[in-house]
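Omission of a single protein chain aside, the complex is shown with its protein chains in their original locations.
Residue numbering begins at 1 within each chain, and the chains themselves are lettered A and B in the order written.
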Amino acid sequence: MAEQPMMSAGRKRLANVPDTEAKLKMLHYMKLVREIEDRIERKLYRQGRIVGGVYVGRGQEAISVGTAIHMQKDDVVAPSHRDMGVFLMRGITPQRIIAQYMGRRTGLTRGRDGNMHMGDMDYNVIAFVSHLGDNVPVAAGAALVFKQRGEKRVALCYNGEGATSRGDWHEGINFASIHRLPVVYFVNNNAYAYSTPLSVQMAIEDVAIRAEGYGIPGEVVDGNDVLAVYDAAKRAIDLARSGGGPSLVEFKTFRMTGHSAHDDAGYVPPELFEEWKKKDPILRLEETLISESVLTSAKRDQMQKECEKIIDDAVDWAEQQPFPAPEEVTRDVYYEG
Amino acid sequence: MAVTTYIDAIREGIWEEMEKDERVFILGEDVGIYGGAFKVTKGMLDHFGPMRVIDTPIAESAIVGAAIGAALVGMRPVAEMQFIDFISCAFDQIVNFAAKCRYRWGAGVPIVVRGPCGGGVHGGPFHSQNPEAYFFNVPGLKIVCPSTAYDAKGLIKAAIRDPDPVLYFEHKYLYRRIKEDLPAEDFVVPIGKAALRREGDDLSIITYGAMVYKALEAAEELAKSGIEVDVLDLRTILPLDEEAILTTAKKTSKVIVLHEATKTGGPGGEVVARIAEKAFEYLDGPIVRIAPPDTPVPYSPPLEDAFLPQTHDIVAAARKLAAY
Partner (left out) sequence: MANPSTSDTYTIDVPKGLVLDRTASLELYYFMALNRKLEERLSSLYRQNKVVGGLYSSLGQEACSVGSAYALERGDFFAPMIRNLGGLLVRGVDPVLVIGQYCAREIGPTRGKDLNVHFGWIDRGIVSPISMLASLVPVFSGIALEMKMHNKKNVAMTYVGDGATSTTDFHEGMNFAAVQKVPMIVIVENNGYAYSTPVDRQFNVKDFVVRAKGYGCYGEMVDGNNVLAVLDVIRRARARCVAGDGPVLIEAKTFRRKGHAEHDDAGYVPAALRAEWEKKDPLDAYRRFLSAHRVIASDQELAEIDAKIVEILDAAVDTALASPFPDPSTLMENVYG
């Protein structure tokens, strides 16, 4: 590619720059997210091998990966439906994720719920619900406990810009701000909530403008630049962890798919897809790493093959998994010891 | 007459009301440019314009609240909940504002809050609920659950014309699976009136929504062994058509109450209570409820199939009751 590498003039200096190992780790995970989601959405779903709906975060991989890389083991994270990177970086295996999408007993919810509605407190991942924004007060609650106990743990909460119109988003952030809780609120502003563009959702351009009204820091970040994501996330997480309270970090990006697998997004002007394709976060990082001589095209291809193999194996495993037995339907409504 | 699917019947009903009454308008998520998540409002933005088909932010409390305000000043809004599961986000506005205005200060709130309910589509816990029970106990509200294309059209018109707040729960499983010939001329299905879908003297199944079809399948099966079933489709959950309920109970003396909302606290309990209170002497056996177990709606097919009442469950219960 003849284009300028990412570290060009006009791009602000980043306070936190990941080392080579971290950069390669982020590249691996972004590629893994892309591969697992492409496999689920473009292949398995179309072949009828998935149960229920599919929601992916194509084009938004830098956000979950560039933020989640900072997670410490006992931090608690409340992802949304386009944050596959969070799950993978937490150590939840592609096998169990695909089994989840296939409704199998060994998926994360034992077939109880589908697609990204998954979580596991053993991994400190709170499963999200479809009622967007509900996770905001929940994340604040976890952070409240950390503060009360004097623990150096943080809560990370993810939502799209659509969810920020909901009252729960407001109530949760307001609460967190008053009590200076160790929680970071990430906003994936991918420009569309289903068919609704930003201009029909709110009368402002940047969700981060709202931060001032809560008395917390707010920042707008290029969500397709994983190094910028890495930097902003680290500052916000460090602030929370050191007792500086919550912040609002808005990542500008674009939803490169429909709302879900069945939606062809015909309402999006095609030029927008073209424009954002050029800003693909994975390609951008690859270009940077190649220009820094940290990555070769051979190595990049090898990494791609590794991801494909991981997902191939995961799909094979998942498809052999049993469905839950009918009798299990009434289990775990209440505590069973 | 034209063969019309259940979903098209809803669209036509809303469309016709919007044509004849300029006070009627729609608001909700993705209802305009997208035509609705299920395409109920397809074509409406182009035809009626953006002031009458309003795309909203993700804000159910604002959607319903704004509908209430507009209704107070003379409009007839139809508020869509993308999945009826999200009606919980507007619970306060519905229950404390819309339902109580007329009683407290004489102001009617003629809103319709509608959306797709029900399971059987691998939707999981948040895209498959039947929320009628949450609102059943709220005086001032009306709740309807059409099962046929004819009723879908007739009831949406009735709901829009009703002077009080109506919750209209359309079953998503029926959207494109159910169709029938509909009359060309204007018609309304009255709120508060049940419909007898099949007649028989031996046993009654009182039900509504998608379960009507399971009940009819079961009745067909039972007829082969000489058990003839009355299938009463409630159509309106609030207010219940008590007369129709008691009539069938007295006729057959053996009653099954069937619904897709979970059992404990589901509307079936109220039906049973009224029969026990007012038709006790007529009964020749215990009143039986068939409903899903008390769990969230599960996602994986074997779990969801075990959750939802199936035709064979109904047949088995009916045989047992018939033999009592």
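Criterion: contacts are C-beta pairs under 8 Å (C-beta built on N, C-alpha and C of every residue); 3 or more make two chains touch, one makes a residue touch a chain.
Not measured: the values here are computed from a predicted model.
Taking the full assembly into account, the omitted chain touches A, B. The chain omitted from view is touched by exactly one of B:V53, B:I68 or B:I178, namely B:I68. Screening B:Y6, B:Y34, B:F97 or B:F136 against the full complex identifies B:F97 as the residue touching the chain left out.
When the full complex is taken into account, the listed residue touching the unshown chain is B:P57, out of B:G36, B:P57, B:P125 or B:P298.
Contact between chain B and the absent chain runs through residues 25, 51, 54, 56-57, 59-75, 77, 92-93, 96-97, 100-108, 139-140, 142, 163-164. Against the chain not shown here, chain A presents residues 165-171, 174-175, 177-178, 199-204, 209-216.
Just so it is clear, only the chains that are shown with their structure count from here on.
Against chain B, the residues of chain A that register as touching in their complex are 51-53, 103-105, 109-115, 117, 129-133, 162-163, 165-168, 193-196, 200-202, 267, 323-330, 333. Touching chain A in their complex are the following residues of chain B: 29-30, 32-34, 37, 55-62, 83, 85-86, 88-89, 121-127, 293-296, 298-303, 305-307.
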